[in-house]
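Only one protein chain is missing from this complex, and each of the others stays in its spot.
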Amino acid sequence: MPSMKDLQGRDRPTWCPGCGDHGVLNAVKLAMVNYNIEPHQLLIVTGIGCGSKLPQYMWVNGLHTLHGRDIPIATGAKLANHKLYVMTVSGDGNTYGMGLSHLLHAARRNINITSVVQNNQVYGLTKGQYSPTSETGTVTKTSPPPAGAIEQPVRPLALALIAGATFVARGFAKDPRYLADIIGKALMHRGYALIDVLQPCVTFNRVNTYDWYSERVYKVEEQPGGYDPTDFAAALEKAQEWGDRIPIGILYQVERPTYEDHLPAIQEHSLVELGVHRDTAELERLKREFM
Amino acid sequence: MPSMKDLQGRDRPTWCPGCGDHGVLNAVKLAMVNYNIEPHQLLIVTGIGCGSKLPQYMWVNGLHTLHGRDIPIATGAKLANHKLYVMTVSGDGNTYGMGLSHLLHAARRNINITSVVQNNQVYGLTKGQYSPTSETGTVTKTSPPPAGAIEQPVRPLALALIAGATFVARGFAKDPRYLADIIGKALMHRGYALIDVLQPCVTFNRVNTYDWYSERVYKVEEQPGGYDPTDFAAALEKAQEWGDRIPIGILYQVERPTYEDHLPAIQEHSLVELGVHRDTAELERLKREFM
Amino acid sequence: MPKNDLTFLLGGEAGQGIESSATGFAKAIAHAGLHIFDLRDYRSRIRGGHNFAQIRVSAEPVTSHRETVHVLLAMTEEAVRRHYPQIPAGGAILYDEAMPVEDAIWEAVQARGIQRFPVPLRKIAEEIGGAAVMMNTAATAAAAGVTQFPFSYIEEIIRVNFGKRGEAMVSANLKVADAAYRYALEHYAAGFDHTIEPIPGAPSRMLLNGNEAFAFGAVAGGCRFAAGYPMTPGSPVLEWLAGHANQYGLVVKHTEDEIAAICMAVGAGHVGARALVPTSGGGFSLMVEALGFAGMSETPVVIYNAQRPGPSTGLPTRQEQGDLLFSLWASQGEFLRVVLAPGTHEEAFEAGWRSFNLAETYQTPVIVLGDHFLATSSRTLEPEALDLSAVKVERGKLLSPAELDALEGEYYRYAITEDGVSPRAVPGHPKAVYVGEGNEHDYQGRIAEEIEDRVALNAKRLRKLETARQSMRPPKRYGPAEAPVMLVGWGSTVMPALEALRILNAERPTAQYLHITDVWPFPAEAVAQALGEARVTIAVENNALGQMARLIRQETGIRLEHFISKYDGRPFSPEYIVRGVREVLHA
Partner (left out) sequence: MPKNDLTFLLGGEAGQGIESSATGFAKAIAHAGLHIFDLRDYRSRIRGGHNFAQIRVSAEPVTSHRETVHVLLAMTEEAVRRHYPQIPAGGAILYDEAMPVEDAIWEAVQARGIQRFPVPLRKIAEEIGGAAVMMNTAATAAAAGVTQFPFSYIEEIIRVNFGKRGEAMVSANLKVADAAYRYALEHYAAGFDHTIEPIPGAPSRMLLNGNEAFAFGAVAGGCRFAAGYPMTPGSPVLEWLAGHANQYGLVVKHTEDEIAAICMAVGAGHVGARALVPTSGGGFSLMVEALGFAGMSETPVVIYNAQRPGPSTGLPTRQEQGDLLFSLWASQGEFLRVVLAPGTHEEAFEAGWRSFNLAETYQTPVIVLGDHFLATSSRTLEPEALDLSAVKVERGKLLSPAELDALEGEYYRYAITEDGVSPRAVPGHPKAVYVGEGNEHDYQGRIAEEIEDRVALNAKRLRKLETARQSMRPPKRYGPAEAPVMLVGWGSTVMPALEALRILNAERPTAQYLHITDVWPFPAEAVAQALGEARVTIAVENNALGQMARLIRQETGIRLEHFISKYDGRPFSPEYIVRGVREVLHA
């Protein structure tokens, strides 16, 4: 079992002091500690954005890739070595803008990876443009007045549910222990898991602050009457809830065979284990197909 | 008012005899006739696929573009000249695979264009690979046995609803008059309209045939108790219905300001009407901003 | 000449089944020990339109089609109209007796001295077989009859092809074939010069196209993962691999788009699987950003771009070599990509496995530039021509788990080395925890912006350009060294070019051909040397802008004086090249 110290990175985070990404980083590390995942057993694939720098700030296999493309890259890594835990960590611009299609197709596949989305409702790294989850009316340099952001914000959890995700959750960067628990469960879950994380950007988002979120969030499992995370209809409703009240917790979790489960080639060994050497006799047989 | 003859193209369709695309073509023409849209008033932007060749086979402004990119191209055309009717026509691979993200972002924007999707649950033009709407288990050259297609099919209408589309409908290529009515209403609708069309591919899809669809489709407005297309919850439920019964008709229609409504620059004239000439005094004023 | 040296052309509409009949027919002739070159010409539509297969048969190995057609199997009037000008006097047109053809056309046919061989194809199919679809069977059997090709070969193929569909299907087709064969034999064989006679003792040969050769080579080279989005003419590779995935231990993914395809392959490559992305130019265009990421993160990946005519959607089912310079510079910034352009089926096979060795050795993307002509043309090959004993697996500086176990000190993914190649470890080992980076970074993989880091890492990566150049093969020279004309081409042009040399050099040494297969890093010295002594230089390229000629000038300063260009969407024929050379010589 790794300790928090084992997971410490070579470099300290370059995020702004107070940024929600610090909480996400803590949660990821805590999840590894609590669920006994060693740094070499996990591959964290990230896109581009402030939060996507995360693997740089801890001790874990990382792959810091392209804006919006972490999910297909993670998918390929998982298909080639499904014995690794594979996780993506990226921002809302990355995942709900540029990468939205990949997210939904991953959900349809039920590929066994976990996506953590640092949703700060803004583009941090490029300095404060509006994002797919910005509230309608948000004024930024690319959504000037009078209208501000014209679009209706993306409802990522509802889209993922409709697409077929088998694990859909939301966390809050202010509560890394709670988030860690969700991340740990997502990593243990067999299938595609999406975790939307409310992640305050203290520099560019002066509306959706720690306080703003704190006033609104509630844990689904604590609601009166309890909560059944296998109830699709209930999950779909919760996934659309946004405003005065914002649900966090595991909104949905069910079992369905993963994409990998359907692939005869890798039922025993991973592709990486199968290696690169081919039996010549096998190839000679293949030649006969052309005769 | 154009006649069907006015809308006849220079070339005859090259689609397979019996292909559902013939029905879609008829429906588009009928809609123009019934809703009095002249060929030069409508721009049909298409992607790539069998069905995307449609503008070649009628008399209308067409733009035959790239696989999956018809929606953003149409969006740009609409923003530059919102006095044109703008419509996209493309296949399921095009729109729910390659172009899925564009579709959902268009819905969020409520840009005033109409998308007609020829959903034959297969890739026609590239000869029969499985598509995002192929049923799980469908065996094709890219989804070989034992598993066939592993993914859960895309539910486009539900996704569009969640994303914010204000007009969501389904038609059937076998019934061009009914489809024409939907298309006409979509063109008259102010906002983003998605019309999923059940379009049998008689060459590569031997499962989802005319008969298969005919046995299952029913018109929402004909169901006992009637149907209220402004009821989001009902629409969301219908949009997920697929199997023994498949609803067709207008599942959802509400009013919301369009994207264009929010743009001060084009409230009076379109960008094209504003033209390319700038007043020098205006530009001199602009220079002062830099001083 | 008349024996075992002729070309069949099967022409008709898409959906008439010409594609599969032609394949069966070619295979039957190959089984009789003859050599085949089978060219395909078809449209980007599913039904209708004029398509054809042009099957050259020869007792000797052939590397290309020829323009001349000896037997035209015309399933439509259009096939007659389009192709009779390719038939010399004495050649024949075989067609259904009931097929209407304009008088004017028949008159022209007659004027050329072409024979007309009507056969009751439809009648035989319907009356004997019970279905008009069997007209194809009838037609190919008739073609066999006309050329006195023994029926047993036709029978064998029918048994194999229709076997899966039941005994009734087999026997109906056999009966149809027999009737048509006999009709043609009895009515026309005597009056027809050309015959096909089995070659006793000929070895069993493969008949495969460039896509298949490449895909097979990839499997031989240990490819374990392929991801792609269907695009003509690259998708058959994806489909072939998908069809063989379970048996050969591959995972093959049809993705949501080409961006996902290359991204998945990069992910798979990063963790250590040999990963392939088959596509065509339009798909490759979408992969450009991720190509650069592979370059920056030093991830091996192989992209197979079967070129077709652009720009944009262009001519989806046709031939061009228009993506050469695009491949060399695609993506922002500067990094090593290796570009190979196989020209023959043998080279396609070799590129299949060699590309992975290069990708892993240099930890970088490798682009294999195929083209429609090579991808879709089939040729007979001795099994040994795809030399399995030559297949080597070279993984470069990949550290094995044992090596990592034994590692003293820290592992640094991007260690600065003299040759630019850093020891590589894949994720999963406790001693090799690191971050693969797309931002500029230091030798450890830490994001870095300092001048020293940038210079060190960029220089390291770019040193691989020179290191990899040493793996690049020099161009191959064909033809007599004393020939005054040096033709220069790349990719599949070599196939018709070799046939063109035969024609051009028949009387006296006239032309040589310089065939460039390894395109980037450009083997400049070897090319310059080969061109150094040439008297008349002519670029031969299936494009309009002479991209290889530009590259040669850029890298060597040598300007090829002439240019035989073809950008009509069709491949070169040997005769086209010959005409081009003669024009240059007589100008």
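Going by the order they are written in, the chains are A, B and C; count residues from 1 in each one.
The working rule: contacts are C-beta pairs under 8 Å (C-beta built on N, C-alpha and C of every residue); 3 or more make two chains touch, one makes a residue touch a chain.
Since the structure is predicted, the reported quantities are computational estimates derived from the model, not experimental observations.
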| item | value |
| --- | --- |
| Listed residues B:29, B:102, B:155 or B:170, member touching the removed chain | B:102 |
| Full-complex contact with the absent chain, from C:44, C:537 or C:573 | C:44 |
| Of C:67, C:107, C:334 or C:482, the residue in touch with the unshown chain | C:334 |
| Residues of chain C (touch criterion as defined above) contacting the omitted chain | 43-44, 49, 280-282, 284-286, 288-289, 292-293, 295-297, 307-316, 318, 320, 322-323, 325-326, 328-335, 438-440, 449, 451, 454-455, 458-459, 461-462, 543-545, 550-551, 553-555, 557, 559, 567-570 |
| Missing-chain contacts mapped onto chain A | 14-17, 48, 50, 64, 66-68, 97-98, 100, 123-127, 129-130, 132, 141-144, 146, 203-204 |
| Chain B residues touching the omitted chain (full complex) | 10-11, 38-41, 43, 45, 48, 53, 55-56, 59-66, 69, 72-81, 83-84, 101-102, 105, 263-266, 271-272, 274-278, 280, 282-284, 286-287, 290-291 |
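Going forward, only the chains that are shown with their structure count from here on.
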| item | value |
| --- | --- |
| Identity of the chain that, by mean CA position, is farthest from chain C | A |
| CA centroid of chain A to CA centroid of chain C, Å | 41 |
| Distance from the mean Cα position of chain B to that of chain A, given in whole angstrom | 31 |
| For chain B paired with chain C, centre-to-centre distance based on mean C-alpha positions, whole Å | 37 |
| Interface hub residues of chain A, defined as touching at least two other chains | 101, 105, 263-264 |
| Sequence positions of chain C contacting 2 or more other chains | 245-246, 256-257 |
